[in-house]
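Some chains omitted; the rest stay in position.
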Amino acid sequence: MSDYKAFRVELADKVAQVTINRPEKVNAMNADFWAEIIEIFRWVDATDEVRVVVLSGAGKHFSSGIDLMLLAQVGSQLGKDVGRNAETLRRKILELQASFNAVDQCRKPVLAAIQGYCLGGAIDLIAACDMRYATADAQFAIKEIDIGMAADVGTLQRLPRIIGDGMMRELAYTGRTIDGEEARRLGLVNRTFADASALLDGVMEIAREIAAKSPIAVRGTKEMIRYMRDHRVDDGLEYVATWNAAMLQSADLRVAMAAHMSKQKPEFAD
Amino acid sequence: MSDYKAFRVELADKVAQVTINRPEKVNAMNADFWAEIIEIFRWVDATDEVRVVVLSGAGKHFSSGIDLMLLAQVGSQLGKDVGRNAETLRRKILELQASFNAVDQCRKPVLAAIQGYCLGGAIDLIAACDMRYATADAQFAIKEIDIGMAADVGTLQRLPRIIGDGMMRELAYTGRTIDGEEARRLGLVNRTFADASALLDGVMEIAREIAAKSPIAVRGTKEMIRYMRDHRVDDGLEYVATWNAAMLQSADLRVAMAAHMSKQKPEFAD
Amino acid sequence: MSDYKAFRVELADKVAQVTINRPEKVNAMNADFWAEIIEIFRWVDATDEVRVVVLSGAGKHFSSGIDLMLLAQVGSQLGKDVGRNAETLRRKILELQASFNAVDQCRKPVLAAIQGYCLGGAIDLIAACDMRYATADAQFAIKEIDIGMAADVGTLQRLPRIIGDGMMRELAYTGRTIDGEEARRLGLVNRTFADASALLDGVMEIAREIAAKSPIAVRGTKEMIRYMRDHRVDDGLEYVATWNAAMLQSADLRVAMAAHMSKQKPEFAD
Amino acid sequence: MSDYKAFRVELADKVAQVTINRPEKVNAMNADFWAEIIEIFRWVDATDEVRVVVLSGAGKHFSSGIDLMLLAQVGSQLGKDVGRNAETLRRKILELQASFNAVDQCRKPVLAAIQGYCLGGAIDLIAACDMRYATADAQFAIKEIDIGMAADVGTLQRLPRIIGDGMMRELAYTGRTIDGEEARRLGLVNRTFADASALLDGVMEIAREIAAKSPIAVRGTKEMIRYMRDHRVDDGLEYVATWNAAMLQSADLRVAMAAHMSKQKPEFAD
């Protein structure tokens, strides 16, 4: 684990804890953030010992979203030709999207633990995670509408699959703030906790539980659910058959079976 | 705003209020209705001053669905050759669908305010709106099953994305009536109100709130959510990058930023 | 109705009651089960008199999922060459999937009535049904994760459309057991009942209600909803227009209309 | 057939001959052209007597493409805000595309007869036709590249399906002119003729031959091929089964069979 400017990264019990670490800036997403998050998730993907990731924010808030300084800086790079500016902007947006795609495409489950503010770009980020957990009084808002723009790093693309079409539109058009409880009722978060400490304990417990399962099985399961977000049922069935054609030859099934028979906890290789 | 037979159309505060206006016929959808709704939404789309639409029904009910006289009339146009009849029916259905596609594809948000009956074709209609709000005692039913036919102007196509697959099938197979409260629990409506008057006030307030946002941002947001109903996440990300390549060069971002800095309400051009 | 080893099949009032009938084995899915379920649903599809299916489990439980003996037997057929083993496994998985595809693609609604355990493969099965009803204390778990494998006969493919992406992942990664009440809140089941007897009565009543509707209308409705799980809204609209081009020429519309006028219960041909 | 400014329309022997009729302007596509072509093809679609369309250009050339005056006029409507200009341009392009979509989606076969220049927008137009025939010395070029823009009314979307990916790119990047013979070798045109007179005679003969077939069969065939341009083989098979479920009940099969038996020419109803 190298040294990061915008993050703190720890690894214990096969769970990587990735913490956005700019509490004095409400964990706003600056240039360091966007670059380092890719590196971190590349490391997660490549490191067998990491089986699950918990993503959280240091201090009172999860994150206030993109750092407005960064936006201003992009603006300052534009020239006079509208067409060439459009090319520059398009590539910059694709580059920012790539940072959250790294979270989405990570082969290992990513659990977000959210307290305080979770605004704008922070919604785009948690929409790329596998599951979301929050304090009851966390505050969520799709703030992009109030900066005069359509959200473009993932919220509008991934959230409708999670919370459904109807309420999605209300939240995106109005930028209305909802708390953790309403987020839970909408399906945005899976469970709420009384405070930040209970939240982190609870999420770490779920993370460790998943980390104890067969890594082959967990990664295959994630790949299949991710695949179904964009594919047909018949394609999904064919894909899992092809996938399991190799994976069912892994030792993990025998390990799991043996543990089941002997009523013991299985130990899987990384 | 021209004169309509089946509708009343008003425009104030950048919100167009479109009211189905055949209360003596429970706002049943007759030939005028199907033709005029296209004209109205074409006008909405082309008129910069209109930023949001509120769609409601005059009198005690939202609408009882398609006028049975219209169905009978279509039947009377059929001849002896099954194949040619099939062509005639197919084109008639596509023509009726086009009326609600005009609502769905309208570039500006459409909020439905529903009281009393919302039956058959009326469900097809509200499924093409952006958001739905209702009185607690409104009555919803997919009535087509009781006329001996599969709903064919949008309910079966758009509703599963809104309320999920499981309850969708029960409502479509049984034609069971649900009230506003159950509709809210299923995600069919976003919020319920005590009575028709509170409903309209509430919906108009949400509409005016949206109308005060950047029109560029609202229209982009709608286009992106609409797009995701039918496309992959990776395609959606590429599409919003291409879209925002132009739109982020709009003045609306500067207006929004300046307002944010000066803590004032932004004023966006139409 | 031929004689089945793993099932009991009855037909009354146009409703086929299909019962998994190995209560002494917690209705575990053995080789007979996988073969017979295809035959049964082929018969359902071909028999005009059957209009609706109710699927349940004999005894205290719905089903504990795939019979582990069957898994072991597949394992014993493998040889030394990884590639050829992969081909064998892939074809075996596709073969098992075909059994539940027969349920999914059956032209007539299939209602699952679930009490007690509904584990592993049993979740794959009910995800292929149209609607699910359960006792409040039924127990659901995606058990495959604990055998060291990704579920591969339908759960990961069909369930996300029913319960949404967020909770789906938690249940699939952890294998956590939920009861009927939580299943209802997540949208996995449509309604819960106090006990197995009330459950079966309730589900049979819904089944008979659907069986009294126009079979042409019910089958068209099912086809359209099934189609929308994997297709675009515009394709769905074109498909229903093509479908109804023939079906609106059926007598069922006239029968339904006449009954509506005369306030009598319609009688539809099979 | 009403009076058109940019076209001449004749109907004989069930074949509509639609001629671009601005020979003094090399049949450049002006505002009248774009509006009238929609009207004409709506009429074609709605008129049972029309079974096939032949599309050609009056004078020495088929068409030189979009009228540059029209482009200049669109440019003059732009204002200062890049975002709002983008919206205006996007809608204008979609509007122009709709004119050629009317050709593409016409239920009846459209045969293009091409002599002389076929440049820029004219390639977009013929790509929306069913089949293309040309004089050996006709001249084809994707001219948009030389105006500094990507072709946006259909060439880049429809042509790759017709001539393949490799040569498509060369022609689109270089704007190179090819003659009728090379066009035939690439699959862009089906056959070449010695001169304009032989061309029109030859195309009219093919048109009349198609017009003598069952209109139900021809329209169904067109719908299926059009559908396959964008859909999967399995979807296409299901679609044609649904379509023919009605169409095989038409009298045309009996008429065709009877003619076949009696060795006589069948006469089909319009």
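So that you can tell them apart, the chains are marked A, B, C and D in the order they are listed, and the count of residues begins at 1 in each.
Just so it is clear, a residue touches a chain if its C-beta (ideal position, glycine included) is under 8 Å from a C-beta of that chain, and two chains touch if they have at least 3 such contacts.
Worth saying up front: this structure is predicted, and the values here are computed from it rather than measured.
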Number of identical chains forming the whole complex, with 4 shown: 6
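Basically, only the chains that are shown with their structure count from here on.
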Graph distance between chain B and chain D, where chains that touch are linked: 1
Same-interface partner of B-C, chosen from the options C-D, A-C or B-D, over half of the pairs matching: A-C
Homomeric contact chain A-chain C: same or different residue positions, threshold half: different
When chain B is superposed on chain C by its C-alpha atoms, the rotation angle in degrees, nearest 5: 120
Euclidean distance of C-alpha centroids - chain A vs chain B, Å: 33
Per-residue multi-chain contacts in chain A, two or more chains: 82, 161, 164, 229, 234
Residue ranges of chain B in contact with chain C within the complex: 68, 78, 82, 85-87, 89-90, 93-94, 97, 101, 104, 144-152, 154, 156-158, 160-161, 164-170, 172-175, 229-230
Partner chain D, residues of chain B touching it in the complex: 81-84, 86-87, 216, 219, 246-252, 269
Interface residues, chain A side, partner chain C - complex: 109, 130-132, 161-164, 187-190, 206, 209-210, 213-214, 216-218, 220-225, 228-229, 232-234, 236-238, 240-250, 252-257, 260, 266, 268
